[in-house]
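Yeah, one chain of the complex is gone here, protein chain that is, but the others are all in their spots.
A and B are the chain letters, set down in written order, and residue numbers restart from 1 in every chain.
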Amino acid sequence: MDTQKQLDDFQKRIDNGEKIEPKDWMPERYRKQLIRMMSQHAHSEIVGMLPEGNWITRVPSLKRKMVLLAKVQDEAGHGLYLYSGTETLGVTRKELIEDYIYGNAKYSSIFNYPTLTYADICVIGWLVDGAAIVNQTMLAKSSYGPYARANLRICKEESFHKKQGYEMLAKMANGTPEQRKMAQDAVNRWWWPTLMMFGPHDSDSPNSAELIKWGVKTKTNDELRRHFVDRTVMEAEAIGITLPDPELSYNEETGHWDFGAIPWDEFWSVVKGDGPMNLERIKARKIAYEEGEWVRKAAKEYARKRKLEKAS
Amino acid sequence: MSTFDTIPQTRQEALVEVLLRLADDRLILGHRLSEWAGHGPELEEDLALANIALDMIGHASALYEYAAKLDNKPDEDYFAYFRDDIDFKNIALAELPRGDFAFTIARQFLFSLFSYFLYKDLIEIVEDEQFNGMLQKHFKEIKYHLRHSREWVLRLGDGTDESKSRIQNAFDNIWMYTGEMFEIDEPFKAAIEHNLYTKVAKWQSEWRTFVNSTLTEATLTVPDYEQYMFTGARSGRHTEYLGHLLAQMQFLRRSYPDAEWK
Partner (left out) sequence: MTESSTNTTEWPLWEVFYQPSDGKPFEHAGSVHAPDAEMALLNARDTYARRNEGIAIWVVPSDQITASSPEDRGAFFDPANDKAYRHPQFYSVPRAVKKRK
């Protein structure tokens, strides 16, 4: 059991802005919460490769094809950094992966929506990565050293993800009638799911207060969401895209944009597994994992044989 | 000789032909590798395969760009998106479906090794500065592709029984598509005249020695070099696979050719 003295000392370190490192003492609950949060983040990067990967072979120019491939590759890298960070807490990557393939570990629900047209790829860059950057910029200041460092590296690499999406979407929004239609349609479909990425309202977010107390997060879901909306409204306007929310209006008093009610029923239903692509996403990852088994085994066996040779 | 083939008459025509042949090989094989993104056997390998795919598509793009300039075409995308399968000049080896990881590795190893010898040789021969510059730049990456695929041939060959049988099967099945790499047809002959291509037979035995020693080290059986070899893809006689690959790759660009997509 964690003693009160240990908990107090730990809290003092957090309040002083110190970073917690893997070998430091930490409350069991802090460790658990971090494993949950970091692995969810890692799973999201990995599952996030699928909706975008869906378009790699169909991108309409070589330049954009390379951009997309590089971006999907970065996501594998980000998943890798995050799994490594999580492993410092005493779990293995295998356990973590099997937890979401066979268990019920969660990942960001946004990736349970399909990418129907190429404009979806642009919108994922602009909105989904834009939202992820808001979140990850905060997490780069997280109290847990390995998590903060992983996010710092991710943020550095990810700024191009948003930029390329916004740039190409701008071209489509100002392009031919067909391109404009695809662009607007993609925004219509991705807008609300993107706002849900920040998680439930603070009043419905049981973990939030604790994560903030421990400095894992430094801002609440609603604060981050508001920051994102404020920024995105202007960006949409600049390229002639309409955000699908008739209630969106500037609030002189608060200095922020007010927005309509988020369809939380949909959010919870997708989180619980009933989304358009939930089954497909898990199936694809499961196939990759199971079909990779013989490869991982072979390499390990080869290494074992070489070691034996060396020893004899 | 295929229906449309014309032998390049000038140095410039020969150069365009060589650029397109090299580029088509790389685009199509890069496309196959890119199909792994998100589906690799381990995260680290997902990154590695995507890296190689990116290199190859990048090489193709640079070669196309130069060909477009010489041939008065709008840009590199013209060649990738607006030609039909019978106009593509890649060897069939590149277009075969992705297969399992063993097939991917076997193909990559044979192709990277061929590219290694080819580029090394061309760097010595090609006088065209821009072309030679690309060859030198891409050669560095090819060396890495070769190292990566060779290491995996060893691990799969001398790994478990399952991996061994998978990679052995892969080599056995792909062997009949290796002959095209060493073919010298009329367009290549014309290019050789202008020091834009090389007599690949010069180092074919070296290529084989390297293949043999790697496969032997991997405890694999080297397939018979003197078997039936597929031919004709360079002049448009492809397998059925290419049409489907192109249908996917080109559909959006061709549906809206006047739109801006770059």
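The rule we apply is simple: a contact is a pair of C-beta atoms (placed from the backbone, for glycine too) under 8 Å apart; a residue touches a chain by one contact, two chains touch by 3 or more.
In this text, all values refer to a predicted model and were calculated from it rather than measured experimentally.
A.B. asks: One chain isn't shown here. Among A:Y30, A:F228 or A:Y302, which residue touches it?
C.D. replies: With A:Y30, A:F228 or A:Y302 as choices, the missing chain is touched by A:Y302.
A.B. asks: Given that one chain is not shown, which residue among B:K89, B:H148 or B:H194 touches it?
C.D. replies: The one listed residue touching the chain not shown is B:H148.
A.B. asks: Using the document's definition of touch, tell me which of A:I14, A:V47, A:L62 or A:L80 contacts the absent chain.
C.D. replies: Touching the chain that is not displayed is residue A:L80.
A.B. asks: Under the stated touch rule, tell me which residues of chain B contact the chain that is not displayed.
C.D. replies: Residue positions of chain B that touch the missing chain: 42-45, 47-48, 51, 144, 147-148, 151, 155.
A.B. asks: For chain A, enumerate the residues touching the unshown chain of the complex.
C.D. replies: 21, 23-25, 73-74, 77, 80-81, 84, 87, 92-94, 149-150, 153, 157, 293, 296-297, 299-300, 302-303, 306
Simple rule for what comes next: only the chains that are shown with their structure count from here on.
A.B. asks: Could you grab the centroid distance between chain A and chain B? Build each centroid from C-alpha atoms only and quote it in angstrom.
C.D. replies: 36
A.B. asks: Which part of chain A faces chain B closely enough to touch in the complex?
C.D. replies: Per the touch definition, chain A meets chain B at residues 46, 49-50, 53, 56-66, 69-70, 72-73, 76-77, 79-80, 83, 93, 118, 171, 175-176, 178-179, 284, 287-288, 291-302, 305.
A.B. asks: Which chain B residues qualify as touching chain A in the complex?
C.D. replies: 27, 31, 34-35, 37-47, 50-51, 53-54, 57-58, 60-61, 64, 76-77, 80-81, 100-101, 154-156, 158-160, 162-163, 166, 245, 248-249, 251-253, 256, 258-262
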